[in-house]
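I'd like to ask some things about the structure below.
Complex shown without one protein chain; remaining protein chains in place.
Order as written gives the chain letters A, B and C; numbering starts at 1 within each chain.
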Amino acid sequence: MGIRAAVAGASGYAGGEILRVLAGHPEFEIGTVTAGSNAGRRLGELQPHLRSLADRTLAPTTPEALTGHDVVFFALPHGESGAYAGLLGDETLLVDCGADFRLADPAAWASFYGSEHAGTWPYGLPELPGQRDLLRRTDRIAVPGCYPTSVALAMFPALAAGVAEPDVVVVAASGTSGAGKAPKPHLLGSEVMGSVSAYGVGGVHRHTPEMEQSLSAVAGEPVTVSFTPTLAPMSRGILATCTAKARPGLTAPRLREAYAAAYDGEPFVELLPEGTWPATAMTLGANSALVQVALDERAGRIVAVAAIDNLTKGTAGGAVQSANLALGLPETLGLTTIGVAP
Amino acid sequence: MGIRAAVAGASGYAGGEILRVLAGHPEFEIGTVTAGSNAGRRLGELQPHLRSLADRTLAPTTPEALTGHDVVFFALPHGESGAYAGLLGDETLLVDCGADFRLADPAAWASFYGSEHAGTWPYGLPELPGQRDLLRRTDRIAVPGCYPTSVALAMFPALAAGVAEPDVVVVAASGTSGAGKAPKPHLLGSEVMGSVSAYGVGGVHRHTPEMEQSLSAVAGEPVTVSFTPTLAPMSRGILATCTAKARPGLTAPRLREAYAAAYDGEPFVELLPEGTWPATAMTLGANSALVQVALDERAGRIVAVAAIDNLTKGTAGGAVQSANLALGLPETLGLTTIGVAP
Amino acid sequence: MGIRAAVAGASGYAGGEILRVLAGHPEFEIGTVTAGSNAGRRLGELQPHLRSLADRTLAPTTPEALTGHDVVFFALPHGESGAYAGLLGDETLLVDCGADFRLADPAAWASFYGSEHAGTWPYGLPELPGQRDLLRRTDRIAVPGCYPTSVALAMFPALAAGVAEPDVVVVAASGTSGAGKAPKPHLLGSEVMGSVSAYGVGGVHRHTPEMEQSLSAVAGEPVTVSFTPTLAPMSRGILATCTAKARPGLTAPRLREAYAAAYDGEPFVELLPEGTWPATAMTLGANSALVQVALDERAGRIVAVAAIDNLTKGTAGGAVQSANLALGLPETLGLTTIGVAP
Partner (left out) sequence: MGIRAAVAGASGYAGGEILRVLAGHPEFEIGTVTAGSNAGRRLGELQPHLRSLADRTLAPTTPEALTGHDVVFFALPHGESGAYAGLLGDETLLVDCGADFRLADPAAWASFYGSEHAGTWPYGLPELPGQRDLLRRTDRIAVPGCYPTSVALAMFPALAAGVAEPDVVVVAASGTSGAGKAPKPHLLGSEVMGSVSAYGVGGVHRHTPEMEQSLSAVAGEPVTVSFTPTLAPMSRGILATCTAKARPGLTAPRLREAYAAAYDGEPFVELLPEGTWPATAMTLGANSALVQVALDERAGRIVAVAAIDNLTKGTAGGAVQSANLALGLPETLGLTTIGVAP
C-alpha cells in the first residue's frame, strides 16, 4: 500500500508535472485528480503525455474530493489553496505549489497579490540553511516559486557567507510553460518562437518579495532584489543570472569556497566545474539545479548563475523532494538528477 | 548484484541516451563506458546532463575494455560494431544500435552502406509479429533504426492484415539529434531553427531497405517504400506519415480494427483515440510510440502516422526493451511510457 | 500619387504580412486598414513589428470603409469576403486571400466549406500555364492557399509534362502562423516548440480540392491528391513533399528537363542545383519558392519538394505579385527573392 496522493489542479502544466513525477515514484499511489472547468474530462485529453494515467477522470476540485488522502498537492491558481487548508485535517500532508502560503509578511502579500493573506507555511527549499530540518517536522509545505528557487540557489551561498552586498540584481529567462496553459495571444507559438521578450519589468513581478524574503533570512539583514523576468523560446527551463557587489577584499577562491561548502553533499544542486556554465537543457525533466559563480574583479561584482527546469526542481520535483522529507522518506526517492538531453 | 552493462560509444547522442535509460533501470549496473577520439575525458564534459555519471572516465573502445560485462550496448558509427561481434563471447548479450546486423540481404547492405556485410541478428522490434519470442531466446540484438521503428509501427498492422497495397510512401520529420553530434554547418542552431528541410530524397536514405525488409516480412510479399526524410527544428522526435493504397472494399472500421488488434496489450505502442493525432513532444524521453490511422476514401488511401522519440523508443529505449526480453526480465522494466511535456 | 490600397482584416497574420509587403512597395499607398473585433485599436498594439504604421487606427470592416480605393486586399476568415464582392465596384481591383473564390466546383466548396459558394475568380498563381495572361486582364483575384501554392509549384511541371501518374501523395510541414492568431491551447508555444504533429489527416483538409483543381487543369485529366498536413515548430514556412508514380520510361534527365523548362525565366521560383534540397528558412519573408525534384528509380516514383514562406509567397507576396500583373505593373515590383537568413 503506497502513500495516497491527490492532485488538485491536474489539468495545468504544474499539475501535469506533479503527476509525471508521482508516477515515477516508488512510494506514491495516485488517488483523486481534480480540475476546475475541465472536471469530468479524461486526463488523456488534457495531458496526452501521461499515457499510463490517460483513463483517469478529473473530479471537480472540492474538499470532499480531496479528503481521504495522505498527501494533497495543490496546483491551483494563486489565492485558491487557502480555502482548503482548514478543511483538510492535520493528518494530511498539504503541499501547496501556489503562492498562498509562501510570504511571511501580510503587507508584502497584499501589495503584490492584492487579496487576503492565507498564512505562512514552511518554505520547501531544503537547501536553504536550517530548512531541511524544518521540513522533516511539518505537515504543511509552501513550495517556492520557480524563479525564487533559481535565485535562492544562485545567491544564498554568497549572502550566507557575508561576501556579497545585500543589493541583488536578477535577470532571468524562463520557458513559456511558466506562463501556464491558458491560451493568450502573446504565448502563441508564432509569437514566442524566435523571440526573447521582457515582461513584468521594474520590480513588479510577484516573485520579487519571495526572493527578498529567503535571501534576507540567510543574509541576516534586509536584501533588496531588482528582478527582471524575460520569456525565452523554449517550453521549459529557467536561467537566472544574479549579481551583487562583492564585499571588499573578496577573492575568487574564497567565493568559490563559499559555494562549494554550501552545496557539498547536496543531492540536487551541483556547483559546476570551474569554467563551465549552466545550460537549462541539461536539467530538462530532472530535479537538478546547476550553479556556477564568478568574481568580476573589474566591476567588483559577484555573478552567479543557476539553471533549473521550472516545472521540475522549480515546482513539482521540489514539491516531492520536500514531501519526501515531511513523510520520513529518503529525500531523493523517485527523483532523478539526469536531464533529458539533447 | 546488477547486470553489468558496458556502453561502447558513450560520448554521442545514442550512447548518452543508453546511459540515461540504464541509469534509471533497477537491474542494470553501468560498467565500462568507451569512446573513440574522446577517450580519456570525463563523461561530465561530454554528457553534462548525466549528473550522476559525471565522474566516469571514457575508456578507448577496445575488445578488452568491453570484456567482462553481461551486456554490451554498441552505439558506434555504422560498420564498426561488426569487428567486436566475434571477439566477445556468447555469454555476453550484444545489443547493436548501429546498422551492421539489421539487413538480411547482403546486396541491400552493399548497395546502401558500401562495405562488407557483417551478418544478421534478430531484429529488436518486439511489436512485430513473432519477434518477441525470438528476442526472448537470443544473445544478439540488432536494434532497428529510428525511422524504421516509426515506419514499421505505423504501417505493419495494415500490411499484416492485408488491407494495404504493398507500395508505401513515407515522409518523416526528424529532430536534429538523429544527425548526431559531429558539428557540421547545416546542423548549426542558426541554420536549423525556424526551418524544415528535405534531405536524402529519391530513395537514397539508408533506412529504406530496412523499412522494406520488415514490412515485406509482415506482408508476406515484397513491399516497396518511397521514403523522404526531413529535418525539423527540434532536438528529438520523429513523426512518420505513411500512406498506401487501400485494398478494395476496405472500410474505416475494418482498418481501425486491424490496428486495435495489433496493439492490444502492447505496453509501449498506443493507438490513439479516434480524432486525435500524434505529436512528438508527448513521447519525449519515453519509450512510447503513438499511432493513429485514417482511411481517406476520396483518395482511396490509408494514412498512418506514428510519433516516437528517436533516441528513446527509436534507439536506446528500444534497445533496453529488447535486452529486457533477452535477459528474461519483464519487458517494461526501467522504461517509462510517460513523456516529458510540455 | 500611389495606388491606393485598403486591407480588410489587418489585425491577423495574413493582413499584417500584406501590410509589410505593401509598405516596401514603391507604388502602393496604404489607405484604410480594417478589423473585426479589433476595430478601434491602434495597429501598433496588434502588429508591433510594423513600426511605420503603428499609429494607424483600425476601422471596422464595412463596405463604406473599403470604398474609394484602387485595390482592396481581403484577409478575412473564409466565407466573409463574398459579401463585399458585389458592393465594391468593378473599378476596384479585389484581391481575396481567403478561400471564397478559389474553387470552380460548387460541390467541392459545399463539401469542404459547408456554406454557399460565392463564385470563382482568376487564380492568382502566375506560374501555372496560361495563368499569367489571365491575371493581366482581371479585376478580381483569388489568391491561392498557402499549401496549394507549394504543392502546385512542386508538382505541376511533372503533371504538365505528362511524366507523372495523376495520383499524388503530399505530406507538408507548416509553421504555426498558418493556423492564425486566435489563441488556442494546441497552438501555445509550450505545446508547439520541440514538437511536430499531424492534423487534418485522411483527406479532410480544405486545401485538398484546391490542389486537385489546379493539378487537374495542368494535367488535362483528373488528379487525385492525398494530403497530410503537419505542424512544425517554426513561425513561418511550408515544406511540401510531393510524390507520384513515374510514367513508364521516365528518366532522371527528362524529369529535370521538365522542371527546368517550367521554371526557366520565372522570377520567383528557383529549381535548385542538383543535389541541394529546399529549406524553408531560405525563403523567410521573401516571395521565393525553392523547388527540387528527384526520380526514385527503385520505387518508381517522382519526389518533388517545394519550400515557401506561407505568409509571403504563400499569401501576401503572391497576392501582390498577382496584383502587380492586374495593375499593369512589373510583376516583381516591391517583392524580394532574398530571404532573411539565418
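Rule of thumb we're sticking to: a contact is a pair of C-beta atoms (placed from the backbone, for glycine too) under 8 Å apart; a residue touches a chain by one contact, two chains touch by 3 or more.
Please read these numbers as outputs of a predicted model, since none were measured by experiment.
From the options A:L284, A:A316 or A:I338, the residue with contact to the chain not on display is A:L284.
Contact with the undisplayed chain is limited, among B:R132, B:K181 or B:R298, to B:K181.
Note on the undisplayed chain: of the listed residues C:T61, C:S174, C:T208 or C:S288, the one touching it is C:S288. Of the listed residues B:P233, B:P267 or B:G285, the one in contact with the hidden chain in the full complex is B:P233.
Subunit C meets the missing chain through residues 13, 16, 20, 23-24, 44-45, 47-53, 177, 181, 193-194, 235-236, 270, 273, 276, 279, 281-286, 288, 336-342. Annotation for subunit B: contacts to the undisplayed chain at residues 13, 175-177, 179, 181, 183-185, 187-194, 233-235. By the touch definition given at the top, subunit A reaches the unshown chain through residues 167, 169, 171, 173, 188, 190-191, 193-199, 201-203, 208, 224-226, 228, 230, 232-237, 239, 241, 243, 277-282, 284, 292, 294-301, 303, 305, 307, 342.
The working rule: only the chains that are shown with their structure count from here on.
In terms of the distance between Cα centroids, subunit A is separated most widely from C. Interface subunit A/subunit B: over half of the residue numbers present appear on both copies, so the contact uses mostly the same residues. Note on chain placement: the centre of subunit A and the centre of subunit B lie 35 Å apart, centres being C-alpha means.
Among all residues of subunit C, those that touch two or more other chains are 188, 190-191, 193-194, 233-235.
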